[in-house]
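Apart from one protein chain that is not included, each protein chain of the complex appears where it belongs.
Each chain gets a letter, A, B and C, in the order it is written, and its residues are counted from 1.
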Amino acid sequence: MLENMNEKCAVVGIFGHEEASKLAYFSLHSLQHRGQEAAGISSSDGKKLHTIKDRGLVMRVFNEEKLATLSGSSAIGHTRYSTAGDDSILDAQPVFARYDLGEMAIVHNGNLTNAEEVRNGLIKKGAIFQTFMDTENLIHLIAKSAKDKLTDRIIDAVKKIEGAFSLVFLSRKKMFAMRDRFGFRPLSLGRLPNGGYIVASETCAFDLVSATFIRDVEPGELLIFEDGKKPKSIKVFEATPKHCIFEYVYFARPDSFVFGQSVYQTRKNMGQELARIKPVEADLIIPVPDGGVPAAIGYSQESGIAYEMGIMRNHYIGRTFIEPTQEMRDLKVKMKLSPMTDIIKGKRVIVVDDSIVRGTTSRRIIRMLKEAGASEVHMRVSSPPTTDPCFYGVDTPSKDKLIAANMTTQEICDYIEADSLAYLDEVSLLRSVDSDLDEDKYCTACFTGKYII
Amino acid sequence: MLENMNEKCAVVGIFGHEEASKLAYFSLHSLQHRGQEAAGISSSDGKKLHTIKDRGLVMRVFNEEKLATLSGSSAIGHTRYSTAGDDSILDAQPVFARYDLGEMAIVHNGNLTNAEEVRNGLIKKGAIFQTFMDTENLIHLIAKSAKDKLTDRIIDAVKKIEGAFSLVFLSRKKMFAMRDRFGFRPLSLGRLPNGGYIVASETCAFDLVSATFIRDVEPGELLIFEDGKKPKSIKVFEATPKHCIFEYVYFARPDSFVFGQSVYQTRKNMGQELARIKPVEADLIIPVPDGGVPAAIGYSQESGIAYEMGIMRNHYIGRTFIEPTQEMRDLKVKMKLSPMTDIIKGKRVIVVDDSIVRGTTSRRIIRMLKEAGASEVHMRVSSPPTTDPCFYGVDTPSKDKLIAANMTTQEICDYIEADSLAYLDEVSLLRSVDSDLDEDKYCTACFTGKYII
Amino acid sequence: MLENMNEKCAVVGIFGHEEASKLAYFSLHSLQHRGQEAAGISSSDGKKLHTIKDRGLVMRVFNEEKLATLSGSSAIGHTRYSTAGDDSILDAQPVFARYDLGEMAIVHNGNLTNAEEVRNGLIKKGAIFQTFMDTENLIHLIAKSAKDKLTDRIIDAVKKIEGAFSLVFLSRKKMFAMRDRFGFRPLSLGRLPNGGYIVASETCAFDLVSATFIRDVEPGELLIFEDGKKPKSIKVFEATPKHCIFEYVYFARPDSFVFGQSVYQTRKNMGQELARIKPVEADLIIPVPDGGVPAAIGYSQESGIAYEMGIMRNHYIGRTFIEPTQEMRDLKVKMKLSPMTDIIKGKRVIVVDDSIVRGTTSRRIIRMLKEAGASEVHMRVSSPPTTDPCFYGVDTPSKDKLIAANMTTQEICDYIEADSLAYLDEVSLLRSVDSDLDEDKYCTACFTGKYII
Partner (left out) sequence: MLENMNEKCAVVGIFGHEEASKLAYFSLHSLQHRGQEAAGISSSDGKKLHTIKDRGLVMRVFNEEKLATLSGSSAIGHTRYSTAGDDSILDAQPVFARYDLGEMAIVHNGNLTNAEEVRNGLIKKGAIFQTFMDTENLIHLIAKSAKDKLTDRIIDAVKKIEGAFSLVFLSRKKMFAMRDRFGFRPLSLGRLPNGGYIVASETCAFDLVSATFIRDVEPGELLIFEDGKKPKSIKVFEATPKHCIFEYVYFARPDSFVFGQSVYQTRKNMGQELARIKPVEADLIIPVPDGGVPAAIGYSQESGIAYEMGIMRNHYIGRTFIEPTQEMRDLKVKMKLSPMTDIIKGKRVIVVDDSIVRGTTSRRIIRMLKEAGASEVHMRVSSPPTTDPCFYGVDTPSKDKLIAANMTTQEICDYIEADSLAYLDEVSLLRSVDSDLDEDKYCTACFTGKYII
């Protein structure tokens, strides 16, 4: 139940379907877990782009009437996570612009590491910035490129930016999909039942609209969708994959395939690895729902220790503004999670979570289990200690808030009041996601501090 | 994922705590799964009763300001399920009345089988009914009783009604809790950390407010709470227990204890029984979340077949009013549930659900699993075929809508397109919930048509 | 701009129109000025009554879908004023009941003076009261009446109550309209264009639905509407009219006729009388909008002093929760009213209002006019000093809050910082509303303290 790290966005693009914006809507719904603060869709009817974006969940932002105004056979969409208290509806995507070649709209998942530098350069040349989104850089770079054709301009533009980006561009006639050379964030290509195409941050978006997976957009690849043709591929950068390994650990939906692997399966593998390298005698294994479920199943299968749904997640949870009474302890976590007292009582329990960020939630969970009568609580984490913030598109607390950056594992164990604590090590994590053990293919900066850029 | 049968309500009572209405609020939140349509609380400050009730979830109906107006050290609360389209806010509870002994408020979980008869009798004597709730009968019966004292009047009143009722009454100075002689619906007694008392439909409500379970209110028992004393018990009826077995199968929260048993454990037992009596060769077992989870775990533990979270439940689900495109099949179930394709593909799958009501959802799930590549899908149901409607407080479709009332198991199997289908039999169900196999203690009318009253 | 006295309600009844509830809806909209807190409609389809009621303006409570459920050719409706902070949706009307003769619904404008006595009597006989509305007495009295027929029971019931009431009753087949013997509150009868009938608190409701005025329901009269017949009239009480004179002064809409007179014309007459008896030399006359407009026009026409719209009313006003800065004086009144500085500057101004209740608003207005440069401000009030609270259906402050009950006219003049202050006297007020000067026909208790009952 990782609460303090969040994927910043999801993107989707639909090309060649007369109900393109409707397919974008349903796809975004599948990607809602990647951003709940705002949602938007731009469509093109061949002559004009139409954009609707607003705060709120996908289902709240759109209705049948609004979707009807988003006419045309191509559409791109976005869901967005934003930090609490930030009220800037203007920072929702798609970003739309009129420029010398007409109109365009862009959606972006990722984070540019040279955004400020690029922006300052553009501003010096007379550009104005109306939002605080990195994405605004891109439309400026495209608009200012000396090239004649949009494709060339996009290539020009992406060569000037650094960092993590999975982008989808929409013009009146074409759609473009592009991934940075490292392929930090996922982006997959699929075929719609009617012959059109879809690109989306995760393959779970394909399932709802009955699309079939073709392949991932390659790191450094630009795909160009034009009517009546197969998407054309241009290798803008040499691919040097550095996939975000945390997509496997936590972000992606378990029913998605990202970077060529089943998310659910990799999480199970993590649990199995964990069982092998960090065994502990116990009566049962329980996950912290929902994130810890696959790893806990994997741990159970490997260790032979019984898997139990020892903690229930409450689905009616929302924000309450009612202050608890003084006798009510750990209300915040208890409104979300409840222990199966009968199962836990007097038992030695292994509790599996995907990660520990600040440690406060883990402590509350362990206290709750002990109150429920667990004789021992052993925490097992299906990823290495999270020691460093992400600069490639994930919202993380600053280093001083990351408990593993400031305490040893033993200190954390004491802090969270566990009887033992063990993390998965980096090599085992890699083994879980990639049987070739090709560690170079993954970005593990949040565990290692080794930033690529 | 039983969608067509619903517990009608939950009740709670708090006595002897200066923040009684706040405790009622949090308790109701824990009982939200028993009714999401309306919520209400009445409190007593010793001189006057205060009531707030409205449509919506508990968290929506109340805020800090409203709770502040519900002053006093005793409070009762209610959440309510209601059939779609019914807009009668007036049918929310508590039901409040001024009468010759002062003021009272009542909350009720259950269903009176002689409600119409009682109402007609009262109406003939000049009573008026302003709502369509059975509960209104009770305040009339109490008001019209010839006895002098409220306790005697309550006894008088409950002797005139038949059916299922777990009731909590609030007067200015006292609180009363009462269960019908059969104890159809659960009602438990707990102690608050400050020495006060709580009664609630399920023990999960105790956990959030740090209360400890004392015992169930007995079938036929009336508990009287009065300041500074232990609750006084009066045996109004001889207890002849007929506990609703469906509380174990589906209604109650898995972390609750009802009728003296852990709900989670009984569900696991059902899965184990099912594995014993209805084995099938398969590669993996998956639950229909969330209802099927404990039984699937039990089945797995008994059979040794691997448990997998093969179907994911989407938590961002709400009502969409957007029509799908023609290519989008089974949208309704797919927006809620997604298969783990990688796990399922080419596998023989056992899917475990708690019950089948109409069969349509089961069919959609099985189709989805087959589309995901399952080579075989075997459906196992952790309860007997649901053949008869409930008259004791559960909202069920009429008999002609219950698939098991109209088809043989083989016909159902064909209809839902499963490779095999098996139900738990009644005896095994009983064995799962009660090691004494005391079948007389349970109401199984929804499986057997044997109605007690 | 009387802010502290409010008509409590409006009622309407429609009989013999296939879109009865829709006509009730539009009629209630016309009567919205008589109550903005809650609204409700009950309709009968001949077999069953249907009721929807909720907090809020008529336009907010109902939509096309909800009105569609209120089927049938007869309907009654209600709008309600309620004191701030009171959250009891249950006290909205119509009041619905099932009783021994079937179903009925009632709407009520007025106030029963023996409500508590009646209620206590009923409670002693075993009745229960679920709301705090006087109206609930009536359904009990009808239900408990020993008579066989509803008509006789209604007569029985109204003979037991005292006070002010304009009532409309709906049964499955019939509609009834009844006024107390004094005719405190208005109730008029009209004919719908299709031959059906309408009764409403004010004739302004007739205009919107293209109905024509027939006559007032007489004090003490019961009208019975039955299919295919002219309404039958029964004189239940001898009429001894005591019409609320404040309907003319402030409550009724100026385009209504109440008690046989044009409201606008009587208000103009008040202004003319005021000019005659309380002349003052001045440069111009301005009304406090909107209440003071007709009287100010009358004053101008009589005195020859120029009428100016010297104070503007802001229509975008709502509740603001933003605290003003310390320099912002009299914000509350200034957000509603603005002076025409150019017209007022250096002028001797007569400002006309319909009444003064607490005096605070008048003081703010006069200060505002002086700040705008008026050299003199003479206040003229088109009614006598309001000295006594109303017990017949108007929400008034208690006597200690009524400035005229506690200060002489000169003291009030000083308090509101006017250069002179004069009220219309009672005789002149009567002359304004009734050329026959039949003072017995009107209730003037709020000016005289002479309560009829």
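We take it that contacts are C-beta pairs under 8 Å (C-beta built on N, C-alpha and C of every residue); 3 or more make two chains touch, one makes a residue touch a chain.
Only a predicted model underlies this, so the values are computations on that prediction, with no experimental measurement involved.
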Can you list the shown chains that the omitted chain is in contact with? A, C
Tell me which of A:F96, A:Y316 or A:Y415 is the one touching the absent chain. A:F96
Candidate in contact with the missing chain, chosen from C:S71, C:N120 or C:Q265: C:Q265
Considering the whole complex, not just the chains shown, which residues of subunit C touch the missing one? 17, 19, 22-23, 25-26, 29-30, 32-33, 36, 57, 59, 62-64, 67, 192-194, 204, 207-210, 253-255, 257, 262, 264-265, 290, 293-294, 297, 300-301, 306-309, 312, 314-316, 318-325, 327-329, 331, 334-335, 338-343
Contacts from subunit A to the absent chain lie at residues 52, 54, 66, 69, 87, 89-90, 95-100, 119, 123-124, 126-130, 139-140, 143-144
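We take it that only the chains that are shown with their structure count from here on.
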Treating touching as the only link between chains, describe the layout with one word: line, ring, star, complete or other. line
Inter-copy rotation, subunit B to subunit C, in degrees (Cα atoms; steps of 5): 180
Indicate the whole-number Å distance between the mean C-alpha point of subunit B and the mean C-alpha point of subunit C. 48
If you average the CA atoms of subunit A and of subunit C, how many Å lie between those two points? 60
Multi-partner residues of subunit C (each touching 2 or more other chains): none
